[in-house]
Every structure is written in C-alpha cells, then in structure tokens.
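Not every chain of the complex is shown here; the ones you see sit where they belong.
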Amino acid sequence: MTPNLLPALTETAFVLVLALLLLAPLALAGLALINTGLGRSRSAAQSLLGSLAIVGVSVISFALVGATFASSAGGASHTFHMAGNAWNWLGAGPLFLGGFGTASAQAQLGLLFQFLAVALAALIPWGSGADRVRLMAGCAVAAVMGALVFPLMAGWVWSGGWLAQLGVNFSLGSGFQDPAGAATVHLLGGMCGLAVVWIAGPRKGKFPQGAFATAMPGHNANYILFGCLLALAGWLAFNLAGAVLWMHAPLSALPGAALNTLLSASGAVAATFAVTRIRFGKPDASLCANGWLAGLVASSATAGIVTPVQGLVIGLIAGIITPLLVEVLELAVAIDDPSGAITAHGVGGLWGLIAAGVLAPQAGQLVAQRVGIATLLGRALPLVYLLFWRVDRIIPLRVDPDGERIGMDLHELGGGAYPEFVIHRDDSYR
Amino acid sequence: MTPNLLPALTETAFVLVLALLLLAPLALAGLALINTGLGRSRSAAQSLLGSLAIVGVSVISFALVGATFASSAGGASHTFHMAGNAWNWLGAGPLFLGGFGTASAQAQLGLLFQFLAVALAALIPWGSGADRVRLMAGCAVAAVMGALVFPLMAGWVWSGGWLAQLGVNFSLGSGFQDPAGAATVHLLGGMCGLAVVWIAGPRKGKFPQGAFATAMPGHNANYILFGCLLALAGWLAFNLAGAVLWMHAPLSALPGAALNTLLSASGAVAATFAVTRIRFGKPDASLCANGWLAGLVASSATAGIVTPVQGLVIGLIAGIITPLLVEVLELAVAIDDPSGAITAHGVGGLWGLIAAGVLAPQAGQLVAQRVGIATLLGRALPLVYLLFWRVDRIIPLRVDPDGERIGMDLHELGGGAYPEFVIHRDDSYR
C-alpha cells in the first residue's frame, strides 16, 4: 500500500546521493541570479535578499511544520478508504523533525532532498512577482509553501501518498511519477507564480491602455545566462539524486540520466535560439535562458527513463514551446511574469510529466501522469490561489504605487544594489 | 596520546570526503565575491585579484613551510612533558610535503582539507582590510598565515596536538573540538581581520571628527547575496568532510549534519532580517549576508553533533548577535571592518564553539572548548598581532593617502574593474 517505500540503499548509493544533494544549492544560486537579472536594476538587491530570506523561511517552515505532513515513506500517515483500497492522503510524521537522527539513512536523505526542493520551489514565484511583490509578502508566500503546499504535494507523490499509490491500487503504471520535482517543484512553483501574478497584478506600465505590451528587458543579461550554466550543475544533482531516491534507479542508469539532462538543456536552448531568430529576426537572450530552463525542467521528469535521442527531442520541444507560450501569456492573457517562470517551470514541468507518461513502458503510466497533472491543476492551483489570496489580505503582496515608482530597493531596503553606478532610468513607460 | 589519530577510512568514506573537498572551492569563490561586493567599486578588481593571489600564496606557503608544523596525526611531532603527560605542541613532518604520495589515504585527505582551509582562512582578513590594505601586504599576511599561524592552530586542534589531547590527558570531554574550522579557520581568520584593521586603521572618512560613523555601503549587493548562496555549497562540503576527518563521524550522521548546516544558515538569515527590520525599519542586505555567514560559521562547530531544532536555534542566535555586534564594533569600538568578517567569522565561530561545548554529551567538553577559545584569544591573537605588526614594518599594510583617494584599483593595478561603466563617486566623506 506504500509503493514508494524507500528500499535500503547500498552504502555506495548513499554517499553518491549525499554528495549530489550538496551540489543542489547551485540550482538555488543559479535560479536566484536568473530571477535578479530578469528584473530591473532598481529591484536587484531586494530580489536577491528576498531569495536568501525565502530560502531561509521555506526551510524553517518546512522543518517546523511541513515535514510532518510530507512524512517520509514508511512513516505514519492519515489514510482514507475508497474503492476497497486504503489511500494515504496526509503524512503524520513527528513534529519538529523529531527522531530525524534515528530514522533510516534513506529517510534522512529523502528529507534532505525535500528541504532543498522546497527552497527551489519557493524561489520560483518570487521571480514571477519581481519588481512589485514586497519582501514580507514573499516570505509569507514562502512560509505557506514550506508549511503546507509543498509538503502536501511531496507527500502525495514521493512518500507513498495516494498519487504514488495509483499504481498499486488502480494498476495505473507505477503510479504518478515525478523523479526529480518536475511536478512537485516546478509545476507547483509555476502555479504559485501564476497565483502571485494574478493577485499582485502586472507591473505599472506593462500593459498600457490601447497599446501593445511594453517590453521590459532584464537589467543584466549576464546574470541570466551565467545563472543558466550554474543551474545545470544543480539540476544534474537533483535529477540523479531523485532518480535513486524516488525511482529506485540502479546506479548504472545514472550516467544516462546525466547525459539526458545535458541533452535536454542543449536541445532546448538550440530550439529557442532558432525559434526566436526566425520569429524576431534576432535570437532573444532572455527567452533562450527560459528555454534552457524549460529543457532542464522537462528533464526532471524524464532524464532517468528515456534514451539519449528521446532526451534531446524532449528538450527540442520544450525549447520550441517556451518562447511561444511566453508570448501568448504576455500578449493574449496579459500575464506579467518577468522571470518567465510560469512557462519555464510550469509548462516545462507539464511537458516533461506528459512525455514521461507517453514514453514509459508500463501500461497505464500516461493515465497516472494525467491524474497527477489534473490534481495539480484542479486541486493544487485553486488551493494555492486561495491561500495566497488570504496572505494578500493580511500582508499585501503588492507594494504601493509610490514604492513601485522609486523601485523596490529604495522603498524596501533604503538603498540600491549598485550605489556607485550611474543608472539610466528609461521611465518612458512609467 | 594522539587521540585524533585518523582511523582507517572505508573506501566509501574516502571517495565521499574526496568528492566533498572538490566542492570546497565554492566557499572560496563565494567568500571572495562577498568581500568584493562589500567593498567600494574603486577597489573591486584589487579585491578579487588579491583573493586569487592570496589563495595562491597561502597554499604555497603552507605547502613549503606550514604543512611541516601542521603535521598530520600520527606523524612526528615535538612534545613537552607537563603534569605527567606528554603534550604535542608542534608537528615535525617532512619538509616540502615529502612523502605525501606514500602517506595513508586518510592523512592525504587531511592535508588536502587543510590546504583548502588555509586558503579560506586567509581570505577573511583580506575582506576586513578592504579599500586600504595593499596587495603585497595582503599577500604577506597570507604567507604568514599559511606558513605559521594556521598550521600552529591546525596542529593543536586537528593533528593530535595539545588542545586535542585535553580529553585524553586531562579528561576534558573529547578534547577541544573543531569539526570543520569554526576555530581554526573562522575564529582565527576573524582575529587576523581584527589585527589587520587595528594596524591599518579605518578608511579615510569612516569616523569623522565629532560626527557619527559614515555608512559606506558595499558597491554591489548582488555579489554579496549571490556569494552567500554559493558559499552554502562550499560550507556543506567543509562541514561534512570535517565531520568525517576530524570527528570520525559515521556516514549515517552526515545527512543530519547537512540539514543542520542548512537550518543554521536559514535561522540566522531570518533572525538578522527580523532584527534589522525592527531596529532600522528596513532589513539590511549586508547585515543579512553577514548573519547568513555567521550561521554557517556557527554550524561549522556544531552541525555534526546537534539535533535539527538545536541547529536552527544556534542559527537564530547567531543571526541575532551578528547585526548587534557589527554595530557595536563600528560605533562603540570604532573598528572599520567593511566585510563584517570579524563578527561573522570571529564571533560566529566563538558562538559555535561554545554551543558545541554546551550541547555535547561528554562531561568536561565545555571546559575543553573554553580552554581552546582562551588559547585562541589569549595566545593566538597577540601572536597574530605581533606578526602582522612586524609585516607592517617591512611591507606597510596601508596604502598611502593619495592611493586611497583615487582607489586601490587605479593605484595598484592602473585601471578599474569596470572601465566602461560610469561610476558615480559619492565623495562627500572623503
């Protein structure tokens, strides 16, 4: 009934996963830098200080509250009965990480993975809300994600929860599979970004009346693109650690998973490069960065189970849809997502999860993937929206117009990220 | 009599420690970037070139001279007899790393750890002396640290020296314990920073006559905050490698040590965020970075031995005292430490070492910790001050006033870090 029960790891697998998890902060550092580069210079310090604080807050809230619900496989859980089966819908682990030291080594690694994953997930909506969401609100959102939203999802998917049980209970393949966070980190993070953007609204001047949307280029292309290269190392670590922890991949499958991660990012950046070059006449650096990320995100669902050529094609497709969807979201739906995270993480994750279902050898896997995705979109998205809406009533997400005008740095920190540089403020659209 | 003798590592532990040590340069890169960001734009290139040179010089001087005194456990040593016991007070290893290739694998890893640790320690005072200490003087300080100061301390603490022998010889717990450099790297580095600042004096205009101290914000908040995220990966590596090498921690204790490192940094940044927000009305980005670092430093003494909740609380306390002490040092004691390293590394280390004594299950551990701390403050600090004072007589630490006015970059390198950017020089306090 708990199909995802962690098998005993060999000592070799244990040290590998442990070493990999220590690389995961590179994904945090890379993503934080990408977010900052895609925002405006007048919000740069707030963006990165927010990232540091959000890592801290999400980790603390997960430690004190969330880890209880996420409950590692094999631990206690709340169950309900339906269709003749017992379903695990909420973990019931000890409070405050009690007993962490005496848990099995595998359970400890699983929790460590989740700590790093929750911090990564919490950084995603922060990028979407750049240039207008307040620090305290960003921290509150991170606290809600760490205490409730992420653990719920992680429990369902990774710790033998009901989505993982779809395989055993309903013969749907191996149950919903999310080896390295395509759903639990990225799709969830993208949805949180969408909710934040819906509630906070677009930046001032982004969608002027009776005119096209204003292009607001990121203030530092180097941060964006360098962040992508740094994130690659972090993603490789997440993908391989996840494959061992949540898919029980044998060690011999891991070089292939690493190669697929690399191929997926490579295919994606090449495709976005080509698409934007064809569409706009010149390649677009920010969109290429988003494409690269989408390729990495898609690989988080597929790296461990596909062939290299499939990995490459998954990346190519991710790289094709990313620039198109960013444009649709911005122009057709009037979503102002400075970081492009809703597309890169949300849609990239969605695509990876579907591809994993299509390419899986097990019968019924695609159905399991669809159930998981439907749950995220149908249950988690409304829940997230409701929770963040509630947060907004207590701690308004959006800065007041005056603060937005002078910039988040000056307003919230009293000083900018670049006090000695002369900044040229193109304020035509303000 | 040599209680810290390295036990034979299993092959699994060996490859883990080796892989971890290769992550340690991320701590160097992160710290160097933090130092640069906290300095002024007119010293940025000098700061980072200095960091590269200081890594080089400290590594070379440790290789040619220092490693002999640091002498790895089980190697030859100079001893003295007191109170009926033999005390090891100075290593007597081979010169020039002779026999490195035939030493035990554990001894090799121990030395590799020390090479990375000495480079990290040498970067700390460089940050404190930012904007006025000359490149050659910085290198000389690094050479003294690598050849004499660090190895002395490392030998006493990690290689079965007399501080480590306090347990066996005097039944003080397990002897002075410093699993990952809270004393030997950070407290020592902070003291070296203090000595450098004392000798070099404050930056011009920092403490104007009859007025409050001038705020001199770091020139690039992004470098500071991004450096913090990068440093996290390096710290995780140091903490886990140190736990295995110097505390003989079983592999199963390592996920907990990693989690504690993360929790300590998280608690610290959250606490500093809250304290500075309450105190100044707005959170302070530089102080939050210092808080984060202090949390990491405190974890270097405690990560391997405490529970997660204890790790979090240790971080919270580090994060509370950091902003207060930075202010005290600056306003009450008129210490001009641009990087805040004296507090973040020095006081963070102090706090971690005490916490490790308080929370240790062994009787007498707190006394052992106090003896170690007293030795550092009472013996090492005067020694360091004397040595650096001597250096200053031969190679003046401080640049001449004209050099300080035009900036270290132009004065020492003939050009700035940002030759194409327009820099706004707020020179009101110069």
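We just call them A and B in the order they show up, numbering each chain from 1.
One rule holds for everything that comes next: a residue touches a chain if its C-beta (ideal position, glycine included) is under 8 Å from a C-beta of that chain, and two chains touch if they have at least 3 such contacts.
These numbers come from a predicted model, not from an experiment.
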Homomeric complex, total chain copies (2 given) | 3
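In this text, only the chains that are shown with their structure count from here on.
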Go ahead and note the Å separation of the Cα centroids belonging to subunit A and subunit B.
-> 34
Provide the residue numbers of subunit A that touch subunit B in the complex, in ascending order.
-> 11-12, 14-15, 18-19, 21-23, 25-26, 28-29, 32-33, 36, 44-45, 48-49, 51-53, 55-57, 59-60, 63, 96-97, 100-101, 105, 108-109, 111-112, 115-116, 135, 139, 223, 409, 412-422
Once bound in the complex, which stretches of subunit B touch subunit A?
-> 10, 12-13, 15-16, 19-20, 23, 26, 40-42, 217, 219-222, 225-226, 228-230, 232-233, 236-237, 240, 251-256, 258-259, 262-263, 265-270, 273, 280-285, 288-289, 292, 307-309, 312, 418, 421-426
